[in-house]
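Taking it in order: structure first as structure tokens, then the write-up.
Missing here is one protein chain; the remaining ones are kept as they sit in the complex.
In order of appearance the chains are A and B, and numbering begins at 1 in each one.
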Amino acid sequence: MQSASRTLLLTLLAAVGCGGSEVVLLNGAGATFPNIIYQKWITDYNTAHPEVQLNYQSIGSGGGVQQFTDGTVDFGATDGPMTDEEIAAVNGNVLHIPTVMGGVVPTYNLQGVTEPVRFSQEVIGDIYLGKITRWNDVRLRAINPGITLPDQGIVVVHRSDGSGTTYIWVDYLTTVSPEWASKVGRGRAVNWPVGLGGRGNEGVAATVTQTPGAIGYVELGYAIINKMPVGAIRNRFGNFVTPDFSTVSAASAGAMAAMGPDTDFRVSLIDAEGERTYPVSSFTWLLVKKDYGDQTAKARELVRFIWSAINDGQAAAPDLGYAPLPAELKPWIEARLRTVTASGAPVWPAED
Amino acid sequence: MISGLTRRRLLSRIMTGVTVLCAILALAPLFAIFGDLVVRGASSLNWDFFVKNPAAAGDTGGGVANAIVGTLIIVGVGSALGLPVGIGAGVYLAEYGGGRFGVTVRFLADVLTGTPSVIVGVFVWMLVVRPMGHFSALAGGIALAILMVPMVTRTTEEMVRLVPHSLREAALALGFPRWRTTAQVMVRAAWPGIVTGALVAVARIAGETAPLLFTALGNLNFRTNVLQPMQTLSLQIYVFATGPFEEWHRLAWGAALVLMAIVLVFGLSARFVTRTRFRDG
Partner (left out) sequence: MDRRSSDRTSPQSSRIGWGDAVFKVALTAFAAVIPLLFLALVGRLAVSAWPTIRAFGLRFLTTSTWDPVANVYGAAPMIFGTLLSSLLALVLAVPLALGVAIYLTEFAPGWLRRPVATLVELLAAIPSVVYGLWGIFVLIPLLRAYVIPPLQAVLGWTPLFSGTFFGNSMLAAGMILAIMILPYISAVSREVLAAVPPSQREAALALGATRWEAVWSAVLPYGRAGVLGAIVLGLGRALGETMAVVMVIGNRHDLSVSLVEPGITMAAVIANEFNEAAGLQRAALFEVGLVLFGVTLAVNALARLLVWRVARGSAVGSRAI
């Protein structure tokens, strides 16, 4: 109770002190995919640094990109990177900074099924195309010999808002299912052939837990926190891989080779190489401006926060269902952060 | 013919019973909802609930302090903007509202009271959030003010019209100019009724969510600056209710109970004001 009153007092002081140069207020919005770990980072950072107050609203990657483009937030967040057209719309004044890795996992609501259900590339594509409609369909049973699947209708759940998690999921479906590629395609919001819409990762998780027979796709952390069952997906190598911190991390190995020090970090980890790689893994990015005009204090504090997240913050990732960034990436990210300017000069703090 | 009369009497009894049943069925959800609010929400109410901000996703504990303050601030901004305009327009309609302009304003006010609040939100986003460059409590307050104005206009007009003409005649006979008659005599006499209408409108906007989705946006932090995004109880309930965490659901019921209490306080004070007026004669 003492710490609660102290927090209240501190935040009151911070709030009263706002408007002056003491407290820097930063507003960001976007992806729900990393929201669990962003909230942890932000809550911890706000408490440790009362001179900065970060606010993050998880409204979906689509919202993050849009608000960033509109200039209504200081930073955005997305797991579906901006397209070249979208970058052109902000005159190139954007940097994609990867903060953590995660996996988009199939989760479901099946009473009495304790082992992870396995999905092959074709099966998951056809479920989302609406071509497989019952859990005991012969094709599901063929790849799940050890499980008794019930005779229950499959309720497909997807996102109702524009989502990077959707982008990752349909990127995967487009890669492995030619029919999906031609009928639906990839994007943060698509024309779903079937299913119910939930708002945010939170909404999809909620809908799946409340609907018997449902299947949905969420970031791994949401499934873990809500103790929801997680399915296994067959990767390129032919192995059915359950998503966890090691199989998601494995996806970055091949990508590192594709990137170089000059990368803009907009790299897809979908269906990556490796025996034990989880095929629906991805980076998630913060959208940061290259130049913040005369908002020097904001830019500096934002860069400082991101640096802390990329270093100290990575330790929190595995417990929350994410995978830390590969260590080799950090020098390149640091080099990119050093290029953020405001008032004509880089804002990189003199001390680290 | 006697049996015909009995049949008709029986029908009358039955239909009376049917209407009683309708009343019971209509009130059932009310008791169910209030019951659920108390039963499910009361368990969340502790000291932490009122002084802490939300904890990180998935953690237990935390509260809705920022949302409670945010609700009060945004409702305050909305009322400060909407009440003067609404009362002014209502007095205009009561005093000068006979002509074509008055008829038009009255008609539009009635029609605008039914505007979907999500449309007002989108409108204010375009007009305020976009040019300002960021979300803010001020934009939220403006959206709520726009929703209030038509309501308050019509209730104010109605209340001023109810003041007996004899008061107006007496004031004019005493040499009061028209404007003082209106401002100091008619409006003063109608004031309790005007306040009632205002409180009712405030109670209504305190519960609004949709327009705030695109204007105030929401905030994890405790913020009192109206030029920054702000959290309200209604937004918090929406986020918590549609999320997967049991902890969030528990907090949502508590927040709903608090919000309902705030709305009822405004609504009941409205009735109290009227009752006092009648008691004074």
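Basically, contacts are C-beta pairs under 8 Å (C-beta built on N, C-alpha and C of every residue); 3 or more make two chains touch, one makes a residue touch a chain.
Here the structure is a predicted model, which is why all the values come from computation and not from measurement.
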Of B:H134, B:R154 or B:R223, the one touching the omitted chain in the full complex: B:R154
Candidate in contact with the missing chain, chosen from B:M132, B:A210 or B:V226: B:A210
Residues belonging to subunit A that touch the chain removed from view: 59-67, 69, 153, 155, 160-162, 184-192, 195-199, 207, 210-211, 214
Positions on subunit B contacted by the hidden chain, ascending: 8-9, 11-12, 15-16, 18-23, 25-27, 29-30, 32-33, 36-37, 40, 84-85, 87-89, 91-93, 95-97, 101-102, 104-120, 122-123, 125-127, 146, 149-151, 153-155, 157-158, 169, 172-173, 175-180, 182-183, 200-201, 203-204, 206-210, 213-214, 234, 237-238, 241-242, 249, 252-253, 256, 259-260, 263-264, 267, 270
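FYI, only the chains that are shown with their structure count from here on.
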Euclidean distance of C-alpha centroids - subunit A vs subunit B, Å: 38
In the complex with subunit A, residue positions of subunit B that touch it: 47-48, 51-53, 55-58, 65, 129-130, 133-135, 217-225, 228-229, 239, 242-245
Subunit A to subunit B touching residues, read off their complex: 1, 4-5, 7-8, 11-12, 15-16, 18-19, 25, 27, 29, 35-36, 39-40, 42-43, 46, 53-57, 59, 70-73, 198-200, 202-203, 205-206, 209, 222, 225-226, 228, 320
